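Let me give you the structure first, and then I'll get to my questions.
The other protein chains are all here in position, but one chain of the complex has been omitted.
Should a chain be cited, it is by its letter among A and B, assigned in written order, with residues numbered from 1 in that chain.
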Amino acid sequence: MDLQLPMTAAALAQRFNGRLVGDGHREVCAVSALEHAGAGDLAFYQQKRFSETVRDLKDAVLLTTEELLVANEALTFVLVSNPQRIFGEVAATFNWYPRGDQRVDPLAKVEASAQVSPDVSVGAFSYVGNGSRIGKGTRILPHCYIGDDVQIGEDCIVFPRVVLNARVSIGNRVHIFSGTVVGSDGFGFLPTEAGLRAVPQIGTVEICDDVRIGANCTIDRATLGATRIGPGTKIDNLVHVGHNCQIGSHCILCAGTGLAGSVILEDEVILGGQVGLGDHVRVGRGAQIGSQGGTTTNLKGNQTYWGTPAVPVKESLSTFRFMKKLPDIWRRLARLESRLGEEPT
Amino acid sequence: MDLQLPMTAAALAQRFNGRLVGDGHREVCAVSALEHAGAGDLAFYQQKRFSETVRDLKDAVLLTTEELLVANEALTFVLVSNPQRIFGEVAATFNWYPRGDQRVDPLAKVEASAQVSPDVSVGAFSYVGNGSRIGKGTRILPHCYIGDDVQIGEDCIVFPRVVLNARVSIGNRVHIFSGTVVGSDGFGFLPTEAGLRAVPQIGTVEICDDVRIGANCTIDRATLGATRIGPGTKIDNLVHVGHNCQIGSHCILCAGTGLAGSVILEDEVILGGQVGLGDHVRVGRGAQIGSQGGTTTNLKGNQTYWGTPAVPVKESLSTFRFMKKLPDIWRRLARLESRLGEEPT
Partner (left out) sequence: MDLQLPMTAAALAQRFNGRLVGDGHREVCAVSALEHAGAGDLAFYQQKRFSETVRDLKDAVLLTTEELLVANEALTFVLVSNPQRIFGEVAATFNWYPRGDQRVDPLAKVEASAQVSPDVSVGAFSYVGNGSRIGKGTRILPHCYIGDDVQIGEDCIVFPRVVLNARVSIGNRVHIFSGTVVGSDGFGFLPTEAGLRAVPQIGTVEICDDVRIGANCTIDRATLGATRIGPGTKIDNLVHVGHNCQIGSHCILCAGTGLAGSVILEDEVILGGQVGLGDHVRVGRGAQIGSQGGTTTNLKGNQTYWGTPAVPVKESLSTFRFMKKLPDIWRRLARLESRLGEEPT
């Protein structure tokens, strides 16, 4: 089942049910971007606009489709229906993820009442608190802090230096990259005579199956109940998710984006980089917000928005176009006034 | 003094000098948001608009005021003057904060000349440098790095994986959440023939009593003197405070906000999320800046601002309204021109 490089172009074609065109003995040792592909490299070619690039290459093995096959005898082709996906499978053999030791490192500290499945990895200098449970196949890499009563499912990767605070719950096949903090206090205060006083944040965070959270993010726990990130949602780096947010399934949140408290994203919402959403905003299914956009009001689904405040992108582009014409508007207005003898007061 | 759940509604009423209405034997085991409250739960009801919700509930114990008492025999009420505050006190018994062991963990490293009060907790894999002093009742949780000559007051909580670099000073009852870095270098360079050369950042950071700093923030040390965060100020996640900033007391900085160097916030300033303030900007007492706002010029106190550049919110809302009318303005201007036989050049 496992792919092992080097392998010949012929073996690759057989493995992925592709058609071989060219020298089947050519060996694949590495993967490469199309423009840098040379001897020993596998690359993929899936868009016609790169045909010139392909014509200039030699010695490489190329994954492409029947339709895109190019006459270049210096190349070997493996014709498949989805070149990029097959390329991804081969590329994955070069994955950098630390494999873990499938044991608790002697330099880790796991509290007595934690339940760690036998094949779990807990890396050096990692801490696992009382009452926490870690499912089979999961890798806790070095320097992680897992508080008390944390639930982690199966086949997760918790990269070095992640904090999962007490009571948070993580599904299966979740990847959390370095520096991310899950389950820190939400940001809520009551004014008192003695200054601001924190509202106790005693809820939790629930991260569903197949979620991916990038590096240095912060996902705050709910005041009551749970901040929730739905199945399959992918979050980039340096993203903030406030307390009680409810993020649907298969959403995409790009780097630097921030969600205040109790934001609701329905399924398949896409937020560009550095987007900001105010408290209690609801964004409808399939909506997209362009980078640096922001809103404090609800947005309907299946539309693309941009700007602060975010409006449908057609509208905001039109506004930007007209804003450039303001000097012109000003001049023309003054001309009309002067012609009509108006005082421009 | 300490609250211990479960307790009966009657005991709760007595404890907080409230009036009991309904079944005093009913037990409170947990706290809940109003809409989910059921058997064993305590919830609070403080706003009339939720009266419908209250009518539909049963089995729960509700904290509310005399004025808001609702006829619902399926509920037990405890009538107090400030339901939310009392609720907070009960909720706090479910606090997730790691308690610490009131000792130095055998897996921590504390340098010989550090002075750690007897009841201080220093968690596993935490480091405390030479000459540092930690006041009584303070918890340094696992994975923290406390550099040399750091001062930390009493009853602080330094959550897992905080960095407090050399010489910074932390007051009493300060909470610093995971991933935050205090006392890293300010960002200042001099151009030289050999490229940019760092200006030595040899000042420090002074964090006053009752400050709260969220997760993954960066508070840079001053070039000379001290970056200062005044008493009672609350900072959310992923906030950047540049070198030499002077933040007053009881300010609120929401997530993703960034202050360049030498910014001055007077007392009680509130900054929304993703706000950006340029070098040397001064913001007057009680001013508020809406999310994603930005300015490079000073702002007077006791006003609300929005936009980039930030202007009084009334003004910016008016501008936004007129921006939407730009297509209309354009059309009407052209019509006038055409009527007057003007060429729209």
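Methods note: a contact is a pair of C-beta atoms (placed from the backbone, for glycine too) under 8 Å apart; a residue touches a chain by one contact, two chains touch by 3 or more.
Note that the structure is predicted; figures quoted are calculated from it, not measured.
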item	value
Residue of A:Ser169, A:Gln201 or A:Gln292 in touch with the missing chain, whole complex considered	A:Gln292
From B:Ser32, B:Thr76, B:Ser169 or B:Thr218, residue that would touch the chain that is not displayed	B:Thr218
Residue among A:Arg139, A:Arg161, A:Arg221 or A:His243 touching the omitted chain	A:Arg161
Residue of A:Thr8, A:Gln102, A:Asn130 or A:Ser178 touching the missing chain in the full complex	A:Ser178
Chain A, residues in touch with the chain not shown (by the definition above)	31-33, 36, 84-85, 88, 91-92, 94-96, 98, 107, 123-125, 141-143, 159-161, 175, 177-179, 210, 212, 214-216, 231-232, 234, 236-238, 250, 252, 254-256, 272-274, 291-292, 320, 323-324, 326-327, 329-330, 333, 336-337, 340, 342, 344
Where the unshown chain meets chain B, residue by residue	109, 125, 127, 129, 143, 145, 147-148, 161, 163, 165-167, 179, 181, 183-185, 187, 189-190, 192, 195-202, 216-218, 220-221, 223-225, 238, 240, 242, 256, 258, 260, 274, 276, 278, 292, 294, 296, 308-309, 315, 318-319, 322-323, 325-326, 329, 332-333, 335-336, 339-340
